[in-house]
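Of the protein chains in this complex, one is absent; all others appear in place.
Letters are used for the chains, namely A and B, taken in the order the chains are written, and counting of residues starts over at 1 for each.
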Amino acid sequence: MTTSPTLNFDTDWSYAPAPETAPVELADAYGLFINGEFTDAKAGKTFGTVNPATEKRLATVAEAGDADVDAAVTAAQTAYDKVWSKMPAADRGKYLFRIARLIQERAREFAVLESMDGGKPIRESRDVDIPLVAAHFFYYAGWADKLDYAFPGPRKPSPVGVCGQVIPWNFPLLMAAWKLAPALACGNTVVLKPAETTPLTALKLAELLRDAELPPGVVNILPGAGATGAAIVNHPGVKKVAFTGSTDVGKAIARSLAKTDKRFTLELGGKAANLVFADAAIDQAVEGIVNGIFFNQGHVCCAGSRLFVEESIHDELIAKLQDRMKTLIVGDPLDKNTDIGAINSRPQLEKIEHYLKLGQEEGAEMWQPETPVPARGFFCKPTLFLNCAQSSSVVQDEIFGPVLAVQTFRTFGEAMTKANNTPYGLSGGVWTDKGAKVFKATSKVRAGVVWANTFNKFDPSSPFGGYKESGVGREGGLHGLKEYCSLN
Amino acid sequence: MPMPETVSIPPSPPVDQVGIHERAARFASRSIKKEAKVQALKLTLSMIDLTTLTGADSPGKVKQLCTKAKHLADPDLPGCDDLPHVAAVCVYPTMVPVAKKELDGTGIHLAAVATGFPTGQYPLPVRLEDTRRAVEAGADEIDMVISRGRFLAGDLNYVFDEIAQTKEACGEAHLKVILETGELSTYDNVRRASDLAMHAGADFIKTSTGTVSPAATPEVTLVMLQAIADFHRATGKVIGMKPAGGIKTSKQAIHYLVMLRETLGQQWLHPDRFRFGASSLANDVLMQIVKQASGNYQSGDYFSLD
Partner (left out) sequence: MKPDTDTIVDTSTDTHASPRLAVAKTYKLYLGGKFPRTESGRYYKLFSGGGDSGEVLANVCLGSRKDFRNAVVAARAAQPGWASASAFLKSQILYRVAEMLEGRASQFAAELVSMGLEPEAARAEVTTAIDRLVHFAGWADKYQQVFSAVNPVASSHFNFTILEPTGVVAVIAPEASPLAGLVSALVPVIVGGNTAVVIASHARPLSAITLAEVLHTSDVPGGVVNLITGDKAELLPHVGTHMDVNAVVYADDDRDQLAALREAAADNLKRVVQRGGVDWLGDDANDPYTILATQEVKTTWHPIGV
């Protein structure tokens, strides 16, 4: 076999550093946001949050304990009883519109801080995360005074009460928006815990909520780790729990709520199949594969981490994919040209590296481009595992990193069987130019979001959530609204 | 009788419009600063086919254009002491002798539009004769147009043959095949026409004549670059690309180069492989070069309009 001609992406012309320079006002220490005020934790505990690209401490943050959770739930209940659930719905909407506008006005600052605290490329925080945050508030703002039209039937919606919300570190502010906007639109009040590695944009949001003159106690933000989250989930005053995070923690929450009638929604892990048929628009499929797994360093629950390629185009597709991966820029999250930023934390980097080792030990062939990677900070090159078997750990387990496991298929039936052969069911991708096949395949994939000839698209009007062990309930759109209302 | 597509070139992959637009937009989000920008600006200058293609073109006008091609800017201006010359001057066949005289010995190529530019709606023998005469008069590059009507009617054999015959008529001259993508309606057609042109012997594929809107767009250029990449992977041949029309600013040009770099790589970052068909682009690039060197924003009053 002769080697086919290759393209050379090691070019004489490359891009100079293009750092985003918008200033961020960052305090040295942040407190808990309870009843409209920043306060220290009652037990005085704090933790540091670092920039994963530099490993330098950004700020010290108060860590909420049980007493703080109790104070926050009390504040939320008071705000619910006295103000928020009583307020004319149109006024609730106006507050949310106001929040959306303020986020747009300060978008660049939030984007920079998101990239600093979490490691994601500024291109994404600027073009995806923060615009979607504002869009989410806009979308649900409009629902506030239209809830009577949202749910067919004679029963009328009413709010649930105090909602306890626990969010992850991969889309810190966006997940806060996904949780807060529908909850508030429906007349609920909230106690929200950001992730311990990425608390800063949520705390900046707290400042913004105060600027928006949101009544005290309507939103309370309590940084902390797992114990803080558990205290919120299990607080008897919390009527509804919304969690985004790992499947293990999701199951633990479901268990801990078994004796209660608390409602809960869970957005959990995934191991999405991205299926490329031989008749696909191949270059766009390559781009979709890249967006599917390398977006946000692969720290995406719906990442397309399992690639299934029809065998007849495998070599061609992989060659194209490898060429594309050679052009991905790994590095400073604040550089506007960075495609893959920093891995969120050292433990997460160690987890990914564990799988890189394991995948090779199990016999899969690992490939990475010769992309330079910064010496300091937590970074991982975009990685392919070729010749994987369905039983490979890199196929089975959610790695939550820029690691793609590649397998082949020969028939439609085989593709569907393998795609669905997983306990997860959050998302999937289908690439084919044939319309009828699109609808057949998207209906066969057992997942809550299926992207056909695209991947990793999000919109506030579009419901999101998983089948099977990927979660319970939906966020976004009309279906996400229902989770925050009771019909009576 | 409708003509079936009997041309025996490999099938072309489908192109998804939305996907192409998203990818093209991502190139435009690259931020090119400082020395990388200066390098890109100079590369852009070296890739320009300085063009005049109007009914009012006269020997005097073409002479002025050739002078501009040779002396882009006052070398005393900041950053302008070692500017490259443009890649080519592009004119109608009647203007070739004038331009030939002006450009001899400069290293600047002389391109002539031919084959019944811009519509191609002439008998093929006339169009081939047009080509031969332009080459005889001194053009070393021919920018031909394909018969879009025939292409849209499904007569791909005709288009294949007209390209192959024009290539033959070119002799040593390089052939750029203008697809007139603004008339091809879909990216699938652009892709098919690109493949057809390359298989038929094109040295370059080119988007537009400049007389049809839209002319060059990043999206259509991307489709064509991907076709070139696939042709290279399949045959080892290196086909050039020329977006033409509508590229007026340095920022646009730089984003085309970003697209080129990330789609085709090192081998194509060269005037032999990539051209901009443009008339007003050069001065904007020059203003940017001076701005980069001096730190001050520039005025068009200080750059000659030819």
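By our rule, a residue touches a chain if its C-beta (ideal position, glycine included) is under 8 Å from a C-beta of that chain, and two chains touch if they have at least 3 such contacts.
As the structure is a prediction and not an experimental result, all values here were calculated from the model.
A.B. asks: Of the residues A:G224, A:G250 or A:P382, which one touches the chain left out of the display?
C.D. replies: A:G250
A.B. asks: Tell me which of A:A135, A:A272 or A:V394 is the one touching the absent chain.
C.D. replies: Once the missing chain is taken into account, the touching residue is A:A135.
A.B. asks: Which residue, A:P215, A:G237 or A:G477, contacts the hidden chain when the whole complex is considered?
C.D. replies: In the complete complex, the chain left out is touched by residue A:G477.
A.B. asks: What residue numbers in chain A mark contact with the hidden partner chain?
C.D. replies: 135, 152-153, 247, 250-252, 254-255, 257-259, 261, 266, 268, 423, 425, 438, 442-443, 446-454, 457, 459, 461-465, 467-469, 471-472, 474, 477-479, 487
A.B. asks: At which residues does chain B meet the chain that is not included here?
C.D. replies: Residues 16-19, 21, 185-187 of chain B touch the chain absent from view.
Here, only the chains that are shown with their structure count from here on.
A.B. asks: Between chain A and chain B, tell me the centre distance in angstrom, where each centre is the average of that chain's C-alpha atoms.
C.D. replies: Here chain A and chain B have centroids separated by 43 Å.
A.B. asks: Hey, which residues of chain A end up touching chain B in the complex?
C.D. replies: Per the stated touch rule, the residues are 4-18, 123, 127, 279-284, 287-288, 316, 319, 323, 327, 336-337, 433, 453-454.
A.B. asks: Which residues of chain B touch chain A in the complex?
C.D. replies: 13-16, 18-20, 22-23, 29-37, 39-40, 43, 226, 229, 232-236, 257, 261-262, 264-267, 269
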